[in-house]
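Incomplete set of chains, arranged as in the complex.
Chain naming follows the written order as A and B, and within any one chain the residues start at number 1.
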Amino acid sequence: MKSFTRELWFNTQKEREFINITPIVEDLLRESGIQEGLCLVNAMHITSSVFINDDEGGLHHDFDVWLEKLAPHEPVSSYRHNRGETNADAHMKRQIMGREVVAAVTQGALHFGPWEQIFYGEFDGRRRKRVLVKIIGE
Amino acid sequence: MKSFTRELWFNTQKEREFINITPIVEDLLRESGIQEGLCLVNAMHITSSVFINDDEGGLHHDFDVWLEKLAPHEPVSSYRHNRGETNADAHMKRQIMGREVVAAVTQGALHFGPWEQIFYGEFDGRRRKRVLVKIIGE
């Protein structure tokens, strides 16, 4: 069994942002030389997500509005977590979008459907945060 | 390390539908011959889910009502994604229910609790869509 490990760093310009990291993961998969296995990609922070969905700007806007409706940032004081913090909502948004994805690796490639793209979802940005890529297989 | 890969095709009668795919996954696991490992089952499309929950019709009805409340289909024009599309809500429903499950394989079987069943969750159906089963182990 082979394994491959890499941490990626992100520092978003905006508080909330979605970044398509599929090309980076594909490069790392090639670098790993793994042909058959599983590829885990996860946020290493608890106010961000890694998820798979569509790379379409309108949808990303809709996600942002929707998440803000389900887990509003304001009023900040409505959350007990927000004593010294202001990011309780980001912890919740991350639960809806998920921490991680596990992708199949088949014949050396991410085994994806036609529209599947991997995103880093930031909900409490403007600082350096990490994503982990771990690939195991043969 | 062994690996096993299979794509499954679905074409639901209804726009939204839950299909118990546990027997199919169990058959594929037997076919793989893998005794110890991990079994990934994921939707290959971004408006459907694979998830584990209870095979109970009342609950499935409740899930449908609940998802429609959290991410309503109407008004279609309220979503920016819906220019030429009408399925923005399906992208959101899928995030709540999840893209994938990873199940343990122990002694050649899915290592499940008493009520765990794997479902294909369709939120934008009436067309051919795929699910991927990838099993790795020994």
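In this text, a residue touches a chain if its C-beta (ideal position, glycine included) is under 8 Å from a C-beta of that chain, and two chains touch if they have at least 3 such contacts.
Here the structure is a predicted model, which means the values were calculated and not measured.
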Legend entry - Copy count of the single sequence across the entire complex, 2 present: 3
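Simple rule for what comes next: only the chains that are shown with their structure count from here on.
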Inset, instruction - Go ahead and note the Å separation of the Cα centroids belonging to subunit A and subunit B. - result: 20
Inset, instruction - Name, in rising order, each residue of subunit A that touches subunit B in their complex. - result: 1, 36-38, 51-54, 56-59, 61-63, 66, 70, 96-98, 101-104, 106, 111-116, 136-138
Legend entry - Complex contact set, residues of subunit B against subunit A: 1, 3, 5, 38, 40, 42-46, 70-71, 79-83, 88, 91-92, 94-96, 98-100, 102, 129-130, 132, 134, 136
